[in-house]
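One chain of protein is taken out of this complex; the other chains stay put.
A, B and C are the chain letters, set down in written order, and residue numbers restart from 1 in every chain.
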Amino acid sequence: MPDPDTCSDVDWSAYVFNRSGSPGIKYEWWCHIASGFWFVALRDTARDEVLATYPAEAVRRGLPENAS
Amino acid sequence: MMYRADADAQEWIDRAMPLGFTFEGREYRGYAGDTISSALAAAGVPYLARSFKYHRPRSILSFANHDSNNLFQVDGVPNVRGDVTLLREGMRVSALNTFGGLARDKARVLDHFARILPVGFYYKAFHSKRLFPRWERMFRRLTGLGEVSLDAPRQATPKRYGFCDVLVIGGGPSGLSAALAAAASGARVALVDESLRLSGNGAPSSLVRAVQDSAGINLYPATIAAGYYADHWVALAQQSYLTKMRAGAVVFATGVIGQPAVFRNNDLPGVMLASGALRLMARHSVAPGRRVVMLAGNLEAYSASLELHARGVTIAAIVDLRAAPESDAAVTDCAALGIEVLRAHAPYEALSGPDGTVAALTVAPCDSGTQVDASSPRRIDCDAVLMSVGWAAATQLFLQAGGSTRFSEELQQFVPRAAPSGIFVAGRVNGIYNLESRLADGRRAGVQAAAHAGFAVAGSAAAAQGTAAAHGTATAHGSRCPSHRYPIVDHPLAKNFVDFDEDLQVKDLENAAQEGFDSSELLKRYSTVGMGPSQGKHSNMNALRVLARYRGVAVEELGLTTSRPMYHPVPLKLLAGRSFYPERRTPSDAQHAALGALWMPAGNWRRPEYYAVPGESRAQSIDAEVRAVRSSVGLIDVGTLGKIEIYGPQAAELLDRAYAGRYSDLKVGMTRYGLMLDESAVIVDDGVIARLAPELFYFTTTTGGSATVFRELLRLNALWGLDCALVNVTGHRAAFNFAGPLSREILQRLTDIDLRDDAFPYLAVRSGLIAGVVARLLRVGFVGEVGYEIHVAAGSGAEVWQALHTAGASRGLRPFGVEAQRVLRLEKGHFIVGQDTDGLTDPQEANAMWAVAMKKPFFVGQRSLRILQAREPRQKLVGIELAAAAPLPKECHLVIERGVIAGRVTSVAHSRTLNKSIGLAMLSPDLAVVGRDIQIRVEDGSMLAARVAAAPFYDPKNLRQKPRLSA
Amino acid sequence: MRDTAAGALSMTVGGRRDRLGLKGPRAAEWLAAHGIAVPMLPNTWMPSEAADGADALLVARLGSAEFFVEDAAAGTKLKRLATSGDEHPPGVYPVLREDWAIDLGGTGVHDVLAQICNVNFAALTLDSHPVIMTLMIGVAVLVIPQTVAGAAAGSGSNGGSSGNFMCRYRIWCDPTFGPYLSESLGAVVIDCGGRIMGDRG
Partner (left out) sequence: MPYRLLRFGVSRKHPEPRMFTRYDSLKAAYDVVIIGAGGHGLAAAYYLARDHGIRNVAVLEKGYIGGGNTGRNTTIIRSNYLTPEGVKFYDESVRLWQDLAADFDLNLFYSTRGHYTLAHTDAAMRTMRWRAEVNKHYGVRSEAVDADFVKRGIPSIDMTCGGHAPILGALFHAPGAIARHDAVAWGYGRGADRRGVEIHQQTEVTGIRLKGGRVTGVDTTRGHIATSKVLCAVAGFTPRILDMVELHTPIYVHPLQAMVSEPVKPWLDPIIVSGSLHVYVSQSARGELVMGASLDPYELHATRPTLDFVEGLASHMLDMFPFLSEVKVNRQWAGLADMTPDFAPIMGITPVEGFFLDAGWGTWGFKATPVCGKTMSHTVATGRNHPLIEGFTFDRFARYRLTGEKGAASVGH
């Protein structure tokens, strides 16, 4: 997330709306509905293959950009 | 003409149990164990169906569940597959898509129009704007197969999840040995086979018995593996239920499908696949004919001839497309029996007799490319022509699983090229035909599959050396080549059919290619080859051969079209299953029912719309409910609201970031409205947030939003890592709103909480006992009267509702429903998220900036809202009034200004309280001025005059919540 | 439950037992302090003997810092705990648990479960005392499989075809989904030849 106080309107709207829509290996938020447990999965969106999962804390320790 | 042969020890029919049934209105008899088709064939019925396009007479082709010309209407059920459907006593069977019955089908004249109905003819005519509708009506009469009976009942069949280590699909020799090998490794095996009985399909009976006796193998006979889905999930369609099988590994021992020879009139009744004839004979003792011609393209033709000969069928001749057959015992045995073998000969034309079935076959010499010298064809009289010219590998499921294939010129069939992890292939689909090799290949695949599923044992060596076969270096042991490279014979008069579902002849495919549809996908889409009920199981391979020859390329260059589920069509009932619909009920649901509640759905809840009272109309009841709240007291179940608890040192911080308002400064014991935005500043939810303790908040969300809001808050909390936690108690707490001028007085008698204004002011929250039950009370004003939202444990909900209802009964209490609440809140000018706002509404447009604390360092949607604040909003939510006498517009009627859409009515109701009609409208800003006259257009186009008015309409100064007015 | 679980397939709507939900960094501590031992691993459970030797409490660990405790049918321990009046210190948060409970057991129980849930219960290892949070016909549930007292303790798979002992399942869900779950599940149970028993607590 860009810094809301310093970033330009254009940068912010890009953050709000735009996303990397191409196939690739991406970080995604997933929720186990039955338990309400959120975790981050590294998934190949071309082949629908989950390569790794991380607890949410890992996100705060910093995963690459597109974990949104 | 087919007939019932003498009894045989192995036959599946029970001659002691005859069954009566009717076909096309006539009575017939078959035996238990017969299928519809075998019984009809045995009864000598010359043909069973009319073809899709030309309405030519057709009968059995493959007898393997892909005979699209063996579909029947049975007891009102359309498209029943007669070749695989067991006969039942009293069945009423009729042919499909005939006009005036099978025999004198009027549409058979279409056969004579064939020349002017070329491939894709319907694209080339009938499209004049004026005439199309009439043509279309004609088409819709002619197309379609069976008829659905509109009064047939819904059938709810069970579905179940299944689990196994190794799933083996196919009960032939390789499948059986794969299953046995996998089980021997300790894997739990499921073995699936289509046919009605597990016969082993040529496997040693000892093997069949071993499989049947193996504890580690669950058998699924008469089961169709309908589709392969991700992660080794396979849909197994049984007679009356669907099993969703999750496997550790899958073995495809799916075998091969007999392919027809293509020659003039190859669709005549009596012309059929040798493999089909053998099935008919072995299982049902139905002979294909008394004097048959066998078309040979492989060794199986000879062994088939021997089998039939042994059951008393005369083999008139074996017509071998090849110059020389294999040197094999079967060949010499045929010679020994004196069966004439015509080598390098091809069928040129089948001739029909008076009953429309085949009466003779003319044959002519041919070269290796099946180019015939038709100068002096020879006529062979016969009553059946059997075709054993080749096979197509049943790779459909393997391809669905992500496998790839290549076309083996050596075998003239597609074989696996590469298999994904956990997928194994065995047997003839691998191009392995010799029995011993099939058994070995099955063992190899079984061991490998078990090992993949975690059951590796000694013998993985065998697995290793076996892998070669799986990847297609297989050869047809003992048979030079099981499939002829071009079993297709041209004829100037055509009617040489490639696709029996769609009535496509060789020239149709060539012409489609000539028009530019010369890739396998385009050819399919234009000519519809392979798109019929059999999904190309006997047409795709020959169609590719025709296309390859036309383009002068190798079949390998063209490739197969994509394979999709279903392998065989599956009834909707099996896929639908019981169909469950989760429904939620509040703890006092029974009380509402007893009070005459009329229900309306709210998400997956059911809520009282209003409470019907005998002698009152809907409107009267709703009015009375409103009046009760305004004049005495009303009681509504608001238990469907989302209810969330959040606690921890940073609970307030989370709310400050997630909601637009500020909660860090909210005093313990007080509540504050909560407005939730998304990151683009659109209003997504609202509710009331109460602070019960410095580190404990309790708050509500909209009924529809509860699940998603809670989930998103969990995500944000995980993302931000604040020191607080959330609990969703939506279903664990009951909640009621007890509101009206008398609410305080009545409630006081039920509770130890001091309800006096100074002790319990507007917007405060208190805890205590109500009717002896621990409760949280929120003093709210949603409906505009003194009111208390009472939250108790779900288990006590019913008794608390009862206590409140009883306490108020003598004072004019009415329970009220959603409709009355809508009117009440509208009088108060409160908007409903999702009704008065839409998917793009921001707080400015909704006049909700009062609920937004822009000064906070951060909240979701703040930055976008700042951007929006810098510009004129597109629309504004305002109150509107209409004269009491005026007819009431409906919600979502448009506001029209100078012929332009200038907004819409989002809420509207007639208010008896105020004696006028009031509403909310989303208007373009220039109109959103109190006092401005506007025009509302209703359905019939007429305009209603209305005026923009200040909201709230009722008690604008909120005096009713002020101490001095309270009772 | 014994008779129902050990023998024929049956379903019982599990009635209202005393329950306690606790969340928070110091929840485990607090439970221990009140004589309730807790399992070490998340998503496992253990019986916790009450001091008075009455039926054991069922103590499930739902997460690193979340617990679910249910008293025995006739148990009194949690009631006394609730009325003991001592406040929850910071870091210990009570969670209201008004769950709807269903007991399912008897021969063919796995056929029933296979029709309503995609978890392979037959393959669970019971000696690890698993707690399963999953969806059953669209409803989030908490499931605890238990071998019936008296029957051979589960080792490895809890049966399926080769099972030589009975297993019963206690299923909890949001009470507002309770009627739906009971009715739908009951229909399946009856289809599978089972019985619906009255509320036996």
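One rule holds for everything that comes next: a residue touches a chain if its C-beta (ideal position, glycine included) is under 8 Å from a C-beta of that chain, and two chains touch if they have at least 3 such contacts.
Note that the structure is a prediction, hence the values are computed from the model and not measured.
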Q. Which of the chains on display does the removed chain touch in the whole complex?
A. A, B
**Q.** Per the touch definition above, residue among B:R290, B:H309 or B:R525 touching the missing chain
**A.** B:R525
Q: Out of B:S214, B:S404, B:N511 or B:S924, point to the residue that touches the absent chain in the complete complex.
A: B:N511
Q: Tell me which residue among B:R104, B:K129, B:K667 or B:R749 touches the hidden chain in the full complex.
A: B:K129
**Q.** Hidden partner chain, touching residue among B:R197, B:R564 or B:K962
**A.** B:R564
Q) Looking at B:A235, B:A316, B:L726 or B:A928, which residue reaches the missing chain? A) B:A235
Q: Against the chain that's been left off, what residues of chain A make contact? List them.
A: 9-10, 13-14, 16-23, 26, 28, 45-48
Q.
For chain B, which positions touch the chain that isn't shown here?
A. 77-79, 97, 113, 115-118, 121-129, 132, 136, 139-141, 143-155, 159, 227, 229-230, 233, 235, 244, 507, 510-511, 514-517, 519, 521-522, 525-526, 533, 535, 562, 564-566, 569-573, 575-577, 579, 581, 600-601, 680, 834-835, 838-840, 864, 867-868, 871, 874, 890-894, 896, 901, 904, 937, 939, 941
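Rule of thumb we're sticking to: only the chains that are shown with their structure count from here on.
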(Q) For chain B versus chain C, what separation do you get between their C-alpha means, in angstrom? (A) 34
Q.
Distance between chain A and chain B based on Cα centroids, please, to the nearest Å.
A. 30
Q. Any idea which chain C residues touch chain B in the complex?
A. 16, 21, 23-24, 65, 90, 93, 95-99, 111, 114-115, 117-118, 120, 122-123, 137-139, 161-162, 174-177, 179-180, 184, 187-188, 191
(Q) Per the contact definition, I'd like the list of chain A residues that touch chain B in the complex. (A) 4, 9, 12-13, 16-17, 29, 31, 36, 38, 48, 56-57, 59-60
Q.
Looking at the complex, which residues from chain A come into contact with chain C?
A. 32-35, 37
